[in-house]
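With one protein chain withheld, the remaining protein chains of the complex are depicted in position.
A, B and C are the chain letters, set down in written order, and residue numbers restart from 1 in every chain.
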Amino acid sequence: MKYTQGKYIIKNKSAIAKNTYSYTVRCPEVADIAQPGQFAHIRVDGFTLRRPVSICEIDKKCGTIRIVFEIRGNGTEELSKLNEGSLIDMLAPLGHGFTLNSKFKKVILIGGGIGTPPMLSLAQYYGEKSVAITGFRGAGSVILQEDFKNSGAENIVCTDDGSYGIHGFVTQPFGDILKKGGIDAVYACGPMPMLKKISEMSKENNIANCEISLEERMGCGIGACLVCACKTKKNDEEYFAHVCKEGPVFNAEEVIW
Amino acid sequence: MKYTQGKYIIKNKSAIAKNTYSYTVRCPEVADIAQPGQFAHIRVDGFTLRRPVSICEIDKKCGTIRIVFEIRGNGTEELSKLNEGSLIDMLAPLGHGFTLNSKFKKVILIGGGIGTPPMLSLAQYYGEKSVAITGFRGAGSVILQEDFKNSGAENIVCTDDGSYGIHGFVTQPFGDILKKGGIDAVYACGPMPMLKKISEMSKENNIANCEISLEERMGCGIGACLVCACKTKKNDEEYFAHVCKEGPVFNAEEVIW
Amino acid sequence: MSDLSVNVCGVNFKNPIIPASGVFGYGREYEELFPLSALGGIATKGTTITRRNGNPSPRIAETPSGMLNSVGLQNPGIDKFIDTELPNLLKKNTVILANIAGSTIDECVKIAEKLSSTDVHMIELNISCPNVKQGGAAFGTCPETAGEITRKVKNVLPDKPLVVKLSPNVTNITDIAKSVEAGGADAVSLINTVLGMRIDINTGRPILKNNVGGMSGPAVFPLAVRMVWQTANAVKIPVIGMGGVSSGKDAIEMMMAGASAIQVGAAIFTDPFAPIKIIQEMNDFLDTKKIKSISDIIGSVKPW
Partner (left out) sequence: MSDLSVNVCGVNFKNPIIPASGVFGYGREYEELFPLSALGGIATKGTTITRRNGNPSPRIAETPSGMLNSVGLQNPGIDKFIDTELPNLLKKNTVILANIAGSTIDECVKIAEKLSSTDVHMIELNISCPNVKQGGAAFGTCPETAGEITRKVKNVLPDKPLVVKLSPNVTNITDIAKSVEAGGADAVSLINTVLGMRIDINTGRPILKNNVGGMSGPAVFPLAVRMVWQTANAVKIPVIGMGGVSSGKDAIEMMMAGASAIQVGAAIFTDPFAPIKIIQEMNDFLDTKKIKSISDIIGSVKPW
């Protein structure tokens, strides 16, 4: 694993939904090696622990990565106060990202709420071979739709309250597409109940490559402190994996729910 | 004692010497009641304890006060990062200031280093009736000279290294003026050895009104927590006075050195 | 508007927020900023049998998210407290907890006796002051002594609720709490300050003239929550919680851990309006969560 720590310039900041911010950060050495599904461990002034945030876009040419995050507590609130031109202290790129396979013909990307951002870099990789299904509480929290459209992915949006796109959960369109068959891989990030359901549906439909991105509270972020344990199966034995290093992306088969 | 707590706008910020800053703060309710020698207890983001800083100028007409401080540690460093337009959280005006007497014909004001600022408001009160003697390490730390000149006070400056004004300590010109006699009061603020010397010299010369401003680490700043104790005499008995309430200005006779 | 009132061993508080002993004096200075009647109660500065000057200065140091103090129980003595401070305080329409300390058990008993005939609402017996040589923490770190002193003091206070204030500088807080409960305490309060030290590396000398001092403020909050939780689960008498509370959320958290009321210390130095803001924030939290009475959250934490 290769990663680095540095203070990088925020080239672009935008508020993309209520309490949700997008930062584009110039960090060529990170962009150069980053993979979809990896994350940055971000230092926030006044806090002892860093905050993990997924890498949402990787632009190797411009030497930038993009992160998108929602204010959830004091740390993300403080983080949201940075401005264009400010320095952001990142330890990145960290973790084990999604398995990319240029031979795949059709993949489904599923993002739930603030789990959506890491799906964008996959959409940009797979382009027209991908269907992006994203789900949000309501119209007010819908994010990144323009970007998904630009990626070439087929784009399906759901909201819990029907105020935007399809009324209902992502599992509905997901089920419909599964039925049609021909799916090489499913990638998902979002709330645990959603991930569980998607894993089950993928298994029922014999999708070998179902990868999901998990969250766990972290210390070091690089695999040294064993703080971010998550129960998994390895060769059918129970195994405490570490989300920051062996994850955050796991094959759905490995996860113990 | 009347005081208030609030967040007030910094109308003017200037760097007046190396690591030394001047803030003019709009706070009509404070300016209205503030007296020379009183102080503001200033909250600094990220710190549990407030920082006491003397009131340097009081402009009742504009509703402003001025403070001047030097970076000494983390708190004053953080404080120095505020900008014009920022809010500063002050508990003010606090403490027992200098005794003003419009009948006094000649007074001496002595400021040593960063003890100089509170002398300015006295100079502005006494105007031509006052001689301001200020002492600094060297030319680089000389402050407020323009202001003292504008106040009408006779202005004497000393530096330890002779790089500005008289070469030597403030006690030298002070001694010279004492000898000439006719002094109604002496006011001083600065390092303890200087204050001690001035008190002794005043006593030897039978100056009844020698008032000095002391420093002590503080908690509440208003007389409730008894943190800022300083040994004094009261009716010849030892008495633990509190710098924040009974001081910071004490009659030199009261202090136990 | 939720019901913020709590009852602690028979005494009604209009809300659970009490400025802690030692940071608030006798309230006079803070009255300039807000009416004392807005407070649930006031714990007065620790009072000893005779006047004490306390320790030499400096008596305070800043620490990460906290502070150290080594005031050392400066106070005018119990007689002066009863004559000049208490009558005034009792007019303020808030619960008065008279905090007392002694260097011998006898002294504590004598002070309590003097207070027993006053109208003070509660006595808070400090057996945990880290800043005095005799008595103080020594009483609070040994279960037997803590029980004994409680018994003797309670003896002369048959009609007044006795709160015993515990030290966090112990291996097992529940042993002390149980012993104090058995001794007849009507409630316990905790935590007092955590013994700490800072050195000025430029001079090579301790910042406090007393060398060591008591740490308080947000830094100690997790320790205080843990001890409140352990204690509330170990005794039947109510627990008054304190240590690092600086927001309404903190107060709610400590009450969930088992505190029936909350004292606020160092936070008042940072923001003199802290107690008032905390009361408001607690009210807002209850309103948002549609909880009718603050009493419902006391000890409500569900451990895993």
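Everything that follows uses one rule, which is that contacts are C-beta pairs under 8 Å (C-beta built on N, C-alpha and C of every residue); 3 or more make two chains touch, one makes a residue touch a chain.
Everything numeric in this text was worked out from a predicted model, so none of it was measured.
K.L.:
Can you list the shown chains that the hidden chain touches?
P.N.:
Output: missing chain touches A, C.
K.L.:
Of C:Ser2, C:Thr63 or C:Thr150, which residue touches the hidden chain?
P.N.:
Of the candidates C:Ser2, C:Thr63 or C:Thr150, C:Thr63 is in touch with the missing chain.
K.L.:
Given that one chain is not shown, which residue among C:Phe24, C:Trp229 or C:Phe269 touches it?
P.N.:
Counting the whole complex, the residue in contact with the absent chain is C:Trp229.
K.L.:
Which residue among A:Gln5, A:Ser86, A:Asn101 or A:Asn150 touches the omitted chain?
P.N.:
A:Gln5
K.L.:
For chain A, which residues touch the unseen chain?
P.N.:
1-5, 43, 47-50, 75, 91, 216-231, 238, 240, 245
K.L.:
Since one chain isn't shown, list which residues of chain C touch it in the complete complex.
P.N.:
These residues touch the chain not displayed: 56, 61, 63-66, 68, 141, 169-172, 194-199, 201, 204-206, 209-212, 215, 217-223, 225-226, 229, 244, 249, 252-253, 256-257, 285, 297, 300-304.
Throughout what follows, only the chains that are shown with their structure count from here on.
K.L.:
Quick check for the class: compute each chain's Cα centroid; which one is farthest from the centroid of chain C?
P.N.:
Measuring from the centre of chain C, the most distant chain centre belongs to A.
K.L.:
What's the distance between the Cα centroids of chain A and chain C, rounded to whole Å?
P.N.:
Each chain reduced to its C-alpha mean, chain A and chain C end up 47 Å apart.
K.L.:
On a C-alpha centroid basis, what's the spacing between chain A and chain B, in Å?
P.N.:
It comes to 57 Å between the two C-alpha centres.
K.L.:
Just how far, in Å, is the C-alpha centre of chain C from the one of chain B?
P.N.:
Chain B and chain C have C-alpha centres separated by 36 Å.
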